[in-house]
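All protein chains of the complex are present and in place, except for one that has been dropped.
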Amino acid sequence: MAILTLTIDDQPVSGTETETLLEVARQHGIEIPTLCHLDGLTDVGACRLCLVEIEGASRLQPACTTRLQEGMVVRTNTERLQRYRRTIVEMLASEGNHHCAVCVSNNHCELQDLAYTVGLQYVRVPYLYPAKTLDATHKDFVIDRDRCILCSRCVRVCHEVEGAHTWDIAGRGIGCEIISDLKQPWGQSTTCTSCGKCVLVCPTGALFEKGATVAEMEKRTEFLRYIVNARQRREWNPDLLHEE
Amino acid sequence: MTVEELHELADRERERQAGVRHRVLYCSAAGCVSCGSHATRDAFKAAFTRRGLTESEVVGTGCMGLCGQGPLVKIHDDGVLYERVDAGLAHRIVDEHLVEGRPVAEHQLDAASPFFASQVKIVLENCGRIDATRIEEYIAVGGYEALARAVAELKPQEVVEEVRKSGLRGRGGAGYPTGLKWDIARKAPAEQKYVICNADEGDPGAFMDRSVLEGDPHRVLEGMAIAGYAIGASQGYIYVRAEYPLAIERLKLAIRQAERHGVLGSRIFESGFHFRIDLRIGAGAFVCGEETALIRSIQGRRGRPQPRPPYPSERGLFGAPTVINNVETLANIAPILRHGSAWFAALGTPRSPGTKVFALAGKIRRTGLIEVPMGIPLRRIIFEIGGGTPEGTEFKAAQTGGPSGGCIPAEHLDLPVDYEALATVGSIMGSGGLIVMDSTSNMVDVARFFMEFSRDESCGKCAPCRVGTVHMHDLLRKIARGRATADDVALLEELCETVKETSLCGLGQSAPNPVLSTLRFFRAEYDALLGPVEVFTPSNPLARGRGPGGS
Partner (left out) sequence: MITLAVEGGPVAVPRDATTTHPSGDNRFKLLDRAINTHHASGSALIEVMHAAQGIFGYLEDDLLIYIARALKRPLSQVYGVATFYNFFRLKPAGRHTFVLCTGTACYVKGADRIQRAIEHRCGVAFGETTPDGAVSLVAARCVGSCGLAPVAVLDETVAARLTEDEAVARIDAWDAATEGVGA
């Protein structure tokens, strides 16, 4: 496969045409903020935080879904991009009911981290204080939709990796919400395998384990890359299981 | 069917029509049906029987244009057009006009008036002229000849080249060159390709596509089949709104007739070309007019847009190369092949050739459906064709492009209507809705109305559009209620920029346009509603808790 060369933030970098700008930037130590992206899941380009400027392109492009092209000149952190990112985080903060001080994910929250990164000091738009629901009917886990930012990682991991497709998004626009099966209580879901992958990939405290208290809910996402790599490369040969 | 059989069928139908004594055409499009044109039809039939006028027929046609004056009736024998024809008038027309030869003057419309004389009809050439429910009438006016010629005489590449040379641009709003789109899909290597007709006309205030589908459905089918031949597709889909039951009914009938006559299906005109068309009924989501969302919807999913690239012409429906064209674009294809690309390119302006269909509505005397050459000044559309605003009010703005477009004020009325010129004043061509606002319209409220629409129709996938439209709407409402300050307008402008630049699809990217254009041309109306910026000081208890953004 041909090696392509391009410039990201004045730094010459190289990669292949199947790689995305986000992957190559990260390989070269250039951090681009993301929320909906997660290594191992398909990309949807929904959070708009990884938008970058590409010379010659009429619009900003999401780094997570843009493939490399020879000679691209990319900027990932201009003043304009910083301003947009701050406004988007501001909107996300105003959309839910986020109370960091009493949240299970305090100090382990990707939204909180992002707010620090983009330098969000206060939210200029009014908080929407939506009436959201909390569902604690599952024996091990809780979903608190107040803290959901609709990144759809849980939906994707449930469909793509676990294969259960318990979660999906219902409604439209600002009324969107994550639902299990026919919007029934999670504990009554007939499809959920209680595998907990959705909890582990959730960037905020929207999905958490029962018993976790303030600032105790740390998420692990490394398992995902491990499973996905193993499947793609067929490292888990079925024969290996029957060796003994 | 062979080409000879097509010509025979056309001749037979023309002979049949020539043998008819009186041919009365009544508008059977949704607008006139709502005004009772079916009762008019029945009255004509009864009057024929009463006067013993055998060998006469009443024919339901597509839209005749002046939708505000329905039901409309045209006497085919001498071309006289009547407005507001109720059952009583129908009897009078038969008695006085058809039998005694004296047209009923007080209901007669002047065919030489600017409303009719300023129009150039290509897309609407058959609307109001033929019976949309009979394929024979379409064939009698040259229908399916372009398809016959394409499959018999032209290579797919030559068809694409002809469309490219015509300069035809997408009539859905964005104006992407159709030939270029087809060429990408034609060159994409794939076994299966698709043609999709986007008939999800969602802009409030737009009914151009519906009129074409109701009045001349075969023209769209022919355009799709030609597109299929050009790019190498054997399957087409028409994605039509559920809100258009009559259009759906006519399309179903047209597809059945076309299959029965062999102009759709296998081995079309005895060539190796196969093409089938299926209908897909939308379910009420404006965002499905966006092509990647439309594709998801045809696949039975939530209509949420996908990042482009890849573009549908490379990877579209079921992952196959797909051409998506709007109804009006496809309606232009058969005439281009029939008369040649040079003929089409000579119409309109060099950058935007051809004509554009507009739906005139709002505060205007003559509402209805018109087709004008591209490049015509807006002033002529509104004042000559539309007759200006109603008595006693003054023109204020013309809104084009619906929730994605902008308001054009009086000082830009001499602007030629083409894609680039409309963009220079912050609007877009859009699909053709043209709403006139007069001195009684409040522009802040107009902006709020469109933002409410965008908010309700946002799919919710990307954060800027999902949340940004809510905040922009709330700010506009706050301004309209006189509770805002200059800080709120500054915040509104910043949100507009972020949503425009960062949203995933066209809906979000263009949602701020109505706000930006009203701010640009009618800023005084905003300013008049603002209160002073209140700064919090301990000695000013009234200002407590009312910092920027507070409501």
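Going in written order, the chains are labelled A and B, and every chain counts its residues from 1.
Heads up, the rule we're going with is that a residue touches a chain if its C-beta (ideal position, glycine included) is under 8 Å from a C-beta of that chain, and two chains touch if they have at least 3 such contacts.
Remember, it's a predicted structure, so these values are computed and weren't measured experimentally.
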item	value
Displayed partners of the chain not shown (whole complex)	A, B
Residue of B:Gly70, B:Gly236, B:Pro335 or B:Pro353 touching the missing chain in the full complex	B:Gly70
From B:Gly433, B:Gly468 or B:Pro512, residue that would touch the chain that is not displayed	B:Gly433
Per the touch definition above, residue among B:Gly202, B:Gly316, B:Gly354 or B:Gly426 touching the missing chain	B:Gly202
Selected from B:Tyr244, B:Phe273, B:Phe344 or B:Tyr419 as touching the chain missing from the view	B:Tyr244
Of B:Gly284, B:Pro309 or B:Gly531, the one touching the omitted chain in the full complex	B:Gly284
Interface with the unshown chain - residue positions in chain A	159, 165-172, 179-183, 190-191
Touching residues on chain B - with respect to the absent chain	30-31, 33-35, 66-68, 70, 201-207, 210, 242-244, 252, 280-286, 297-303, 318, 359, 361-363, 367-368, 399, 402, 433, 435, 437, 441, 446, 449-450, 453, 459
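By our rule, only the chains that are shown with their structure count from here on.
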item	value
Averaged-CA centre spacing for the pair chain B and chain A, given as whole angstrom	39
Partner chain A, residues of chain B touching it in the complex	285, 302, 306-307, 455-464, 466-471, 474, 491, 494-495, 498, 501-504, 509, 548-551
Chain B-facing residues of chain A, complex	44-48, 51, 59-60, 62, 65, 83-84, 87-88, 91-92, 94-95, 123-126, 128, 149-150, 169, 171-176
